[in-house]
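Note that one protein chain is taken out, while the other chains of the complex remain in position.
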Amino acid sequence: MGTLWKIALRNTIRHGRRTLITAVVMMVGIGVFIFFNSMIAGLDRMAVDNMTDYTLSSLKIRTPAYVDDIEAAPLDKGLPHPQAVLAAAAAQGFAATPRLRFVATLSNYTDAIPVLADAVDPVADTKVFKLSAAVRAGSWLEAARPHTVVVGAELAHELGVGPGDTLLISAQTVNDTTNADEYTVAGLVSVPTPEVNQGGLFISLEDARELLGAATGPDGLATEVDVALPRASSLDAALARGDAAAARLHTALPDLRVDPIRQLASGYLAVRNSKSRSAFLIVVIVLLISAVGIVNTILMSVYSRVREIGVLRAYGMTPRAILRLFTLEGLALGIVGSLLGVAFGALVNFFMVTHGMDMSAYAKGFGNLPVGGKLYGEWDVGIMVTGFVFGVVLSVLAARIPARRAARLEPTSALRFQ
Amino acid sequence: MTSELLPSAAALHLEKITKVYHKGEGEVRALDGVDLDIEAGEFLTVVGPSGSGKTTFLNILGCLDSPTDGRIVYDGRELRGLSEKERSAYRRDRISFVFQSYNLIPVLTVRENVELPLLIERKLPPREIRRRAEEIISAVGLAGKENRYPRELSGGQEQRVAIARALVKEPLVILADEPTANLDSHTAEEIVELMRGINAQRGSTFVFSTHDRLVMDHARRVVTIRDGKVTADERKNGTAAGSS
Partner (left out) sequence: MNVWKMAIRNLGRNRRRTFLAILSVFIAITLVTFMDGLISGVVDSMARNFTKNESGHVNVTTADYRKRERFMPASAALKDADAVVAAIRSTPGLGPELVQVTPRIKMGVVLSSEVGNKAALAIAGDPDVEKSMLMLDRAILPGGAYLDTPGTAIVGKKLATDLGLHQGDTLKVITEKADYGLGFKKLKISGIFSTGVDTFDGSTFMMRLDDARDLLGLDRGASQVLVMLKSYQQADRAAALISAHLAASGLGGLSVQSWTALGDIASLISLTSNVYFWGEIIVAFLGAFIIANIVMMVVLERKREIGILMSMGMERPRILWLFLVEGVLMGIIGSAAGVIGGTTLNLLLGAKGLNMTRTISGSGIPLDNIIHPVVHPGAVAWFFALGILVSVIVSFLPSRTASRMDPIDAIRSV
């Protein structure tokens, strides 16, 4: 066996150019597969990260009744004891913040538009969401400056307002009456999530409760509590971590609904599988085509060594050994190609992971998806191994076809071959 | 014409060997009823014009091919209806070939080429294989060239390596199909001398085919084949075949 491997390997090297061309195709195929997967994983990560950082958080705690009626953003199905929920989260070591969501009409006195407003705790919110860091003009909400709001940058642009301008906000109160009041724009936020940019309105909990005629104070009206979890190394890890945290919190708060990010982003995550499936399909096609190349390359090898095969057979080498010899050549070729592929993929991936790719130019093209900013790749050793194994296995299988032809050669005709 | 020695006394006994090919619509009788006995340690030449059946004869002798009809007895053992697997095994254990050209595996060194038959056989430990290979390489006069590749050798040197390889497993018989055809007359003579020398020293049986007169002259027994039949069988001390 060692001898066969020696001969196979040396022959692969001997016909360097042939080997290289075939290997290069495999390299591109596997490399693109790895890169593509990384990009898709990175895209998914980015989208979910954006959702986590700006709209969804890692975990939402709400009443079941509220979630059932979530479209209407009702004010009468809020959390009975927000303080208890916050304490439960703190007990687990998580950062948490209460929020109150309500339907409001935002007006610059000329035009009006309905929005879904978020009333937040100006300080606690910054521990869970990253909105405060995304303020592009003006500043975030401060407890010291009441009656201010923060508006999504695009929405503010459409309304023609900036920091310091006044807006009129009207909403339905808890008593089903309508109330309105004026607020000053404190700042504008600009984030990769279109939802916030185009329709985001943030106000302090105290101001909102006053406007809505709701209970105030530490246990005042809150429709949800949002929880932040430490950043995980990969999307799957983040999802798992969310699930685990949700389970723990649910035991502590059995009457409430605890939805981790996997649940909250389920619509987006549902498309994940079909994307990676199409990437896999592409690489399969590429590798199938390289398989044809491998068949040819080994066939060329057989063809140029027919006499040699005759001599080997004359010396008692069995047909099976001949089969093995050329299969090994295919294996050698496959290993070279797959190694190059993994190396190439790893190199591109390294660049993607450390430097990332700027997606801002494409952000608009993605419609409502929270894509924007820099796209970073993700390392996935599993994918690299899959690519490598697939390439090698395919090469071996492809090589078997000409190898079988070689094994079936009659020694006498082989020796006579010109 | 034929020598009816008792089968057990001869190393190889061929009886009424016939080989028929079908080419297109007709049939070709490459060999037609060949009878021959070869004793252990003989140095025998097979001569004849091209198309006479020399190569076919050697192929059958070497178990590379099976006769359409006839009997072969090798070292007391009847070879009939062997499967390809069995024939492979037989070739591996008892027969060695030297060809006219393209004998050596280009990607293996001289030593590796010579070791090859023993490696295929896989019966001896690596150290022993190496020792035997080196010994044989010296015996054919190529000591010091063990690590060269075939492309670095001359035609004559390549054939020496081929002979060394043929010898390394101490076969029952060494079959050489026109081993000197590609060499100049001087080198050809050296090769035949070498074969004779080994035949004398080690008692290895040599059967080789040639159409070269000069080479023929070195042989002790010349079997002439023409149109698939043995037409002459001379032993060189002036005695005709058949008499001792």
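Order of writing sets the labels: A and B. Residues in every chain begin at 1.
Just so we're on the same page, a contact is a pair of C-beta atoms (placed from the backbone, for glycine too) under 8 Å apart; a residue touches a chain by one contact, two chains touch by 3 or more.
These numbers come from a predicted model, not from an experiment.
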Chains still shown that are in contact with the chain withheld from the display: A
Candidates A:D111, A:E142 or A:E182 - the one touching the absent chain: A:D111
Residue in contact with the excluded chain [from A:G293, A:G310, A:G330 or A:G391]: A:G293
Footprint left on subunit A by the chain that the document does not show: 18, 21-22, 25, 28, 32, 71-72, 103, 110-114, 158, 172, 267-268, 270-271, 274, 278, 282, 285-286, 289-290, 292-293, 295-297, 299-300, 303-304, 306-307, 362, 364-369, 417-418
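Assume only the chains that are shown with their structure count from here on.
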Separation of subunit A from subunit B, taking each centre as the mean of its C-alpha atoms, in whole Å: 70
List of subunit B residues in touch with subunit A within their complex: 59, 62, 64-65, 84-85, 88-93, 96-97, 99, 102-103, 105-108, 112, 116-117, 119-121, 165
Interfacial residue positions of subunit A with respect to subunit B in the complex: 3, 6-7, 10-11, 14, 307-308, 311-319, 321, 411-412, 415
